[in-house]
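Only a single protein chain was left out; the remaining protein chains are all shown in position.
Let's look at chain A:
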Amino acid sequence: MGRLLAPLFITRHVLIALVVGGVGGVLFMTFLLEFDHYTSSNAFCTTCHSMTYADETYRQTVHYDSASGVRASCGDCHVSEGVFAATWDHAVGSKDLFKQLFGPDYDDPVINALHLPEAAFAARKWFQARDSATCMRCHTLEAIQGKRADTAAIHREETDGKSCIDCHYNLVHRKVPDESTFKREAWNRMVEEEFGLEPGTAERLMSAH
């Protein structure tokens, strides 16, 4: 038996390149995983003051505060599973950062509330496009029992062709009507009333940007 010889094209340079590339690749993937993990955390999301308003309502819900101690973080629901999909979501999501820096002052609670419906509609579309995939990371349709009688039956018999988000919108964040029946003027009046503003202020603030 002869000696096992490396093929001739494995030169020293190639060997170095493979090692460097391999290690670099591992490091890069690790970076992406860590990056996605970190940027999916509640702590990262709420670094922007504008996101603390979404945080307030979320903290009132069972998705934050469950008896079993399971807690869904921002990213668990709003970032897709898998490193590539997650990276893509973050890349697309960077437009939010751009708007935070150069768009309206979302840190202002009034501006935030006025712009909330469009954000909600976009989020719902995102869930719909993915067939509520992030919900199903934790929830399995067949396993839903519920506390009320017939919750299980409803989920087994009444959900054909439906995605979680079709029924379960307004679950975690401030209530926003479905886009089909949303009335901008009524929303503006509600926000004005809530913050004690003169009627018409909302339109003025909205058109300022």
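By definition in this document, a residue touches a chain if its C-beta (ideal position, glycine included) is under 8 Å from a C-beta of that chain, and two chains touch if they have at least 3 such contacts; residues count from 1.
Rule of thumb we're sticking to: contacts and distances are computed from a predicted model.
Asker: Tell me the UniProt protein name of the chain this structure doesn't show, selecting from "Sensor histidine kinase inhibitor, KipI family", "Seven times multi-haem cytochrome CxxCH", "sn-glycerol-3-phosphate transport system permease protein UgpA" or "Peptide ABC transporter ATPase".
Answerer: "Seven times multi-haem cytochrome CxxCH"
Asker: Looking at the whole complex, which of A:55, A:81, A:107 or A:166 touches the chain that is not displayed?
Answerer: Residue touching the absent chain, from the options given: A:166.
Asker: Could you tell which one of A:54, A:135 or A:176 touches the chain left off the display?
Answerer: The one listed residue touching the chain not shown is A:176.
Asker: Where does chain A touch the missing chain, residue by residue?
Answerer: Considering the whole complex, chain A reaches the absent chain at 148-150, 153-154, 157-158, 166-167, 174-178, 180-183, 186-191.
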